[in-house]
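Just one protein chain is left out here, and the rest sit where they should.
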Amino acid sequence: MIETHSSSLKTDQMFINLGPQHPSTHGVLRLGITLDGEVIVKAEPDVGYLHRGTEKLCEVRGYHHCVVVTDRWDYVSAMTNNLVFCLAAEKLMGLEIPARANYLRVAMCELNRIASHLLFFGTYGIDIGAFTPFLHAFREREMVLDLFEMVCGARMTYNYIRLGGVMADAPPGWADKTSEFLKYFKTKLREYDDLLSFNPIFLDRTKKVGIITAEQALDWGLSGPNLRGSGVSYDVRKTFPYSIYDKLDFKVCVGEAGSCWDRYYVRMREMAESVKIVEQCLAALPSGDIMAKGVAKIPTPLPGEAYAHVEGARGDLGIYLVSDGTSCPYRLHVRAPSYINLAILQEALVGLRVADMIAVLGSIDIVLGEVDR
Amino acid sequence: MAELATPPPPPTPAPAPAPKPPANVMPPEKAVPAGIRKVFAKHTEGTLLPNRLWPTDVWPNPWKSASYRRGALVLSALILAGTGAAFFLREIGVPLAALRETLHRFAEANLPQVPSWAAEAVWILAKALVVLHIILFNGLFLVWWERKISAHMQSRLGPIFTGKWHGVLQTAADGIKLLLKEDAAPKEKDSWLHSLAPALVFVPVLICFTPVPWGRDLEAANLDAGVLYIFAWAGLSVLGIVLAGWASANKYSLLGGLRSAAQFVSYELPRSFSLVPLIAIAGSLSLTKIAGYQEGYWFGFFPKWFLFYPVVGQISFVIFLIASVAETNRTPFDIAEAESELVGGFHTEYSGMKFSIFFLTEYAYVLLASCLLTTFFMGGGAAPLPFLSVLPSWFWFLGKTLFFMFCFLWFRWTFPRFKIDRLLDFNWKFLLPWSFVNIVLALPYIYLWKL
Amino acid sequence: MTEISVSGIVEIIKKRYPSITVAEPSLIKGVTSFKASSGTDYLGVIRAFKEDLGFEYLDFLTAVDWKGAVDARGYIMDPNPNPFLPEGAVEQSEVKANPNFQYRDHFEVVVVLSNWKEKLKAAVRIELTRGNPRLPSLYDLWKTADWQERETFDLLGIEFEGHPNLKKILTPDFIQGHPLRKDYVHVKDQYD
Partner (left out) sequence: MIGYFQTIYRGFADTFKGLAVTWRHLFKPSITVNYPLAKLKPYERFRGALLFDAVTCIGCNLCVKACPSDCIALENQKTPEGKKIAKVNWYSIDFGKCNFCRLCEEACPTKPKSVWHSLDYETVFYARNQMSRIWQQGNPWMGTYYDAGEKIYKTPEGDQIPIEEIPSRR
């Protein structure tokens, strides 16, 4: 905490807008920053620029149509949105998912987590000033998007995981193309560590900056890599396992000090864990059909409520689904991790310098589609 | 938006049903309306690539792809042609001196009414023009080279279309564009100072190039106080930067200007102190003497460059290199214009030709810093191995300068950016004390062992 | 702390707050839900969960409007319909209510807490009348409630007493009314 020794010199505070259009706000977010000289005194994030009212939109759509809307929340890892909505709806309808569909779902979500963390790694490098990691990260991300295009035909809004299973089976060449990517990606992860993670200037910019203690993180309800960066080892895949995560073994990566670097490095190690998970999925991929029997064209579940949550790339993504027996969900609430993680900026930015603000905002890794829904 | 004229309901089906096209075949003609201006007239038929080449397919052995082999071939041809031309051109210094003699005799012989110093004035003017053109062409080449180097480091292609081969004319095209661009600047700017600032930044760099020894006796002027002269003039462009920041009446550029002034001044100190051991050992401030001092070889093959002096050479080389990168305002020290909240730094409000002058100055400083690095630490013009001195000295000077320019580009595309306070800490608490220690370490070289 | 299991929690809460009723067929599958009847009970139970029973993580806080089928006038009409459709053909599909589901003219605030050590989840629910839905804020228990309550206020219009700055967060300023209410009717603003 840098105290500004306000001597007799009359200095008034300057209010600047880190406006909706800004290279490092990762989307339409306005930060109202009050500055006293170089030090931030008050930060007021203003969201809602991308609010499309998807929760009200889902109240007039059938369950199959809602899956298409879920792609538009966290558009960087859309597979996880599909998965969490389908888990909630299947819990409501009591559907049984065939084993092969489960393995395909987990493989897709982990590949999507790698693609999402690669985008974080690239844009965080640009926030701190290094341009090359961005292009290296996007070269690998293109390979993951190619894998998705092979399976479901889309590169961003997949609509692949459906109620009761998955849209289509993996084409024949897909499995070894994925293992080829995974083998190549392991060498690249070590290369990223050389290029950016342990670069002295990068360490100097992120090591002791934006410290968030464990109590602060719990108090603000952080989740995902932001929470694990502060030393709290909470991973939904381990604490409340869903789908087939209890059959897979992987490590939960935890940081120590809760600084920007710890949050960054937790995500880099998580990518290595995801590679291990996808390898296990490919090895144990059972044969069999990919869609549960008896999924109605227009499903009308019994009245009731269900809450399902998964470990998304940005944190603990949950769907609270209420059904009143009609063919459309009665109420759908999305527990958006980016929306909840973003609130801590009000406290985390106070006392920092202007240059650190960009580093802290980048390390929280928010996606505005999920913040505003 | 054009008022949407609601179309009439679609016509009822044509009475005679259209001939049934076979189910699976597209109708042959595909009406490609001429309305769309063909952007690339020659390349309408884009070739379809087989499904996506992944790095895992292309990189294991890149020699398979024809374009990679062609690129390597062209590159080696260029290098061989360069050395061949250098081999035949021999030392340019000698014929130039002869040319100067003939000029003098011609002036005395048949231009008696012209005063005696006129020939010398013409000769100096010619030298000045040559040095000016070296800087301008270097600007052209370096911008293109940086874009190609950064592209290939990031596994992409860089400019391809403008020039015949690999976008060679890209910088010329950018220059013409910047010439024709309108100079949009805020109304409240101090217009006179606003246009003076780019000149105040660019002119010192031109003047700094006089003592640079391009090869054996190829320097524009053999000044005895060359080093002092360069640092004196280089210090002036700080004025231009601060002036640019203040004159554009924009809060952010003022902040950017002051920040780069602080960085510029504070990195001037370690830059000059790291040269003190070299000057003491070489015994003179003139760049030609410093370069001359480093001719000759230890044990017959090891060049006597200042870089290879066991401890002192490496320390002062590293300090001088880091300080030069900071002087040129380039990553990892480019807090002046690239900091996210300073938007464009001191040249935010400049566009068109004024902006390109700032741009050119940055690349001129890169060239100046590389020339200084070659002269001080790599004995500009001295061949690395005895038998290699068959190639002329300006060729070696050019090669070493290109290597150092490559290092500047290399740093830019690898390192992230410093923060302003850490940047100044790094200078005052690390570089400067180490340059003092370096001077003390150099004492034995100066007095005891005359290497 | 005593070994906490689902039945363990129910006794402790029953003993301390008799007015709390446990919804027998737990409404949210796999999450035992406790129905509070008054604001103070609601705050007391959640504080008990946090301090005594080790539920130190607030998953989410939201509200449900149980009024009936959603009103079709709440949706914006399609600004540029398909020009080939005859006039007035595009009608917002009417959502019918489920006849044998007893809707009630109430809001219901749902708070889900989780205890990681025991891998337990608990939901606390409270019914609020439509007249003036007021509820004490959870801000001093968890700071994350700040934005979640602002969102619930913005979209459903539930007042949270003791909230530091309870104002709109997601919807633009010129939107009147609370969009997620079932009887929300969209007022034509300048952007339609």
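Just a few scattered comments:
Letters A, B and C name the chains as they come in the text, with residue numbers starting at 1 for each one.
Everything that follows uses one rule, which is that contacts are C-beta pairs under 8 Å (C-beta built on N, C-alpha and C of every residue); 3 or more make two chains touch, one makes a residue touch a chain.
Predicted model only: the values in this text are computed from it and were never measured.
Although one chain is omitted from the display, it touches the following shown chains in the full assembly: A, B, C.
Within the complete assembly, A:Thr157 is the residue of A:Thr34, A:Thr157 or A:Ser179 that touches the hidden chain. Looking at B:Leu73, B:Leu99, B:Ile124 or B:Ile160, the residue that reaches the missing chain in the full complex is B:Ile160.
Screening A:Lys42, A:His64, A:Lys247 or A:Lys276 against the full complex identifies A:His64 as the residue touching the chain left out.
Between the chain not shown and the residues A:Glu38, A:Asp146 or A:Glu347, the one that touches is A:Asp146. Check A:Leu87, A:Leu119 or A:Leu195 against the missing chain and you find that the one touching it is A:Leu195. Where subunit A meets the chain that is not shown, the touching residues are 61, 64-65, 68-69, 132, 136, 139, 142, 146, 149-154, 157, 159, 167-168, 171, 191, 194-196, 198-200. Counting over the whole complex, subunit B has residues 1-2, 4-5, 7, 10, 12-14, 17-21, 23-24, 26-27, 30-33, 35-36, 38-40, 43-53, 55, 58-59, 62, 65, 67-68, 149, 151-157, 160-161, 410-411, 413-415 touching the chain that is not drawn. Interface residues of subunit C facing the missing partner chain: 78, 80, 82-85, 89-90, 93.
Just so it is clear, only the chains that are shown with their structure count from here on.
Ranked by the number of C-beta pairs in contact, the top chain pair here is A-C. Distance from subunit B peaks, on a Cα-centroid basis, for C. Put simply, the C-alpha centre of subunit A and that of subunit C have 24 angstrom between them. With touch defined as above, subunit C holds no residue shared between interfaces to two or more other chains.
Partner subunit C is touched in their complex by these residues of subunit A: 47-48, 51, 53, 55-56, 59-60, 91-92, 218-221, 234, 239-240, 303-307, 309, 316, 318, 320, 322, 324-326, 328, 330-331, 333, 335, 339-340, 342-343, 347, 372-373. Per the touch definition, subunit A reaches subunit B in the complex via residues 16, 18, 22-24, 125, 127-132, 135-136, 139, 143, 146, 180-181, 183-184, 195-196, 199, 201-202, 204-205, 353-358.
Put simply, subunit B touches subunit A in their complex at residues 52, 54-56, 150, 153-156, 331-332, 334-335, 338-341, 413-422.
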